[in-house]
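Heads up, the thing below is written out as structure tokens.
Rather than the whole complex, this shows some of its chains in their spots.
When the chains are written out, they are named A and B in that same order, and each has its own residue count from 1.
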Amino acid sequence: MTATQFAGVIPPLCTPLHDDWTVDTASFRRHIDAQLTAGVHGIFVLGSSGEVPFLPDAHRRVVLETAVEQAAGRVPVLAGCIDMTTLRVLEHVRDAEKAGADAIVVTAPYYTRTHVAEIDRHFRLIKEQTELPIFAYDIPMAVHNRLDREMVLRLAADGVLAGLKDSSGDEAGFRFVLLRKAERGLDSFAVFTGSELMVDTALALGADGVVPGLANVDPDGYVAIHRHVRAGELAEAKRVQERLLNLFTITDIAPVTRMGRGSAALGAFKAAMKLRGFIDNAVMAPPQVPLNTEELLQIKEKLVEAGLV
Amino acid sequence: MTATQFAGVIPPLCTPLHDDWTVDTASFRRHIDAQLTAGVHGIFVLGSSGEVPFLPDAHRRVVLETAVEQAAGRVPVLAGCIDMTTLRVLEHVRDAEKAGADAIVVTAPYYTRTHVAEIDRHFRLIKEQTELPIFAYDIPMAVHNRLDREMVLRLAADGVLAGLKDSSGDEAGFRFVLLRKAERGLDSFAVFTGSELMVDTALALGADGVVPGLANVDPDGYVAIHRHVRAGELAEAKRVQERLLNLFTITDIAPVTRMGRGSAALGAFKAAMKLRGFIDNAVMAPPQVPLNTEELLQIKEKLVEAGLV
């Protein structure tokens, strides 16, 4: 049993766009409803899956407002406040507060060459300026910096951090966090994995929540894993997770010779979401390269194979 | 002889701040005047030395407006439009245009995992939206990505890029760009080095401009190097450059065990600028860690030794 309101399956929602790259709020509302219908326990907007680095502040505000309004208190809304350093992050925090988000998610500083003392100060300064619970977002792939484990735990003990979203891919490190959380009685500190592929394992190890990008395509799958693990049905959970591992290979269809790994994955998610009717338009924000017809066809085949369309 | 209006010594200006981290425009104007008095040929605002990743958009606008007003057409003003992706960069481009900047400086996308095809598209999309000359900013230390050399040259040939600011530290690669520029007759393509330490060499190899952060502390030194190289006095240029290499060691005084390399360097620059009377306050934006008394004393000693205070 988790002692935090932030727990369970909390998908990092993709942001549907129009051809002019403004937010397609109708699709976004429909997508949120599809997720809630599937039984997710929260939503995380303005993460990497949400194209947060691609969205101007005004677009981000639309995302926040739409998400909070559409969730309508049914589940908590976590808001990515993703920017390079403290003062810039604080402006996004203001927007999250205004929109009524339930928690914020903040990375280490990036672009600048930083230090653990500065990362620690970063989170403390933000805490001084907001009542919202703060999740530290460990995403070295984006910020080129790992969060120091002891720093995170110290910030949790000091009441600065309400949780951790770990997208580092370091499962052993994640396990240490869970172990120390238990030892130190940090019951209300919510520990999430950002992996799509180790959700059953993470939950079995004691993770409070999971934030799988692939839930944009198949929320039912992740809700099923969560339910199975909670019921002690680990073999069933593993079976669903393995199905989702195979589904995840849609992110490898567009080749590295043609585009970045970000666009290949996001383009696949959005194409699949469109095929499933969750959104109207699979367009990605610039300068991302779109998937081509052949790649889209392969994605469709994988979805058909998976029984999802 | 360079065929571009963007040439010579173009310091990347530090941004003086008040204790509340707003821009100290009085100090900034004084600093700009000190640079112009020393004879610099342009100024670059909102680069790494200008703490651009630390400044909210409103602060950035103040920097732009103050710089353009204070330069008053005496030298061109280049404006860093530093953000993660195209749409966000374009908002900074609008601000640079409104303020009356003479050119913009743009990095590859970051935070996201990108690709040369996307970086190419990034610059082309920005070019479609502005009349301002665009400098590509190659700064792998910040964006964790090198600009592809042939892409840069192709964008130059296609009229997308007006110049390159190379802060990659790869002098041999820089030399290839200069060689190809000459071969392909890209006369108006302005090639700058961002190094503080190889300015004499870069100019002797044919660089159009140099953008040394240390010029914030000693603009006369860099102007002297430029004059010497233009006069064919390479030994004198080397002598001044070697003095500046020694001065640059102020950036190593604060130890890596206490802060990031960014703060150590910027803190040293700002401390030295204050000691020289260019600015009133050496404070850095959060979450950067300030230098301590002992470190500041060592900086002062180095400046005294160099005859700068």
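Note that in this section a contact is a pair of C-beta atoms (placed from the backbone, for glycine too) under 8 Å apart; a residue touches a chain by one contact, two chains touch by 3 or more.
It should be emphasised that the depicted structure is a prediction, and the values quoted were computed from it without experimental measurement.
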Could you work out how many identical chains the complete complex has, if 2 are displayed? 4
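Criterion: only the chains that are shown with their structure count from here on.
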Averaging C-alpha coordinates per chain, one finds the centres of chain A and chain B separated by a number of Å equal to 35
Touching chain B in the complex, chain A uses residues 21, 48, 53-57, 59, 82, 84-88, 90-91, 109-115, 117-119, 121-122, 125, 141-144, 256, 258-263, 285-289
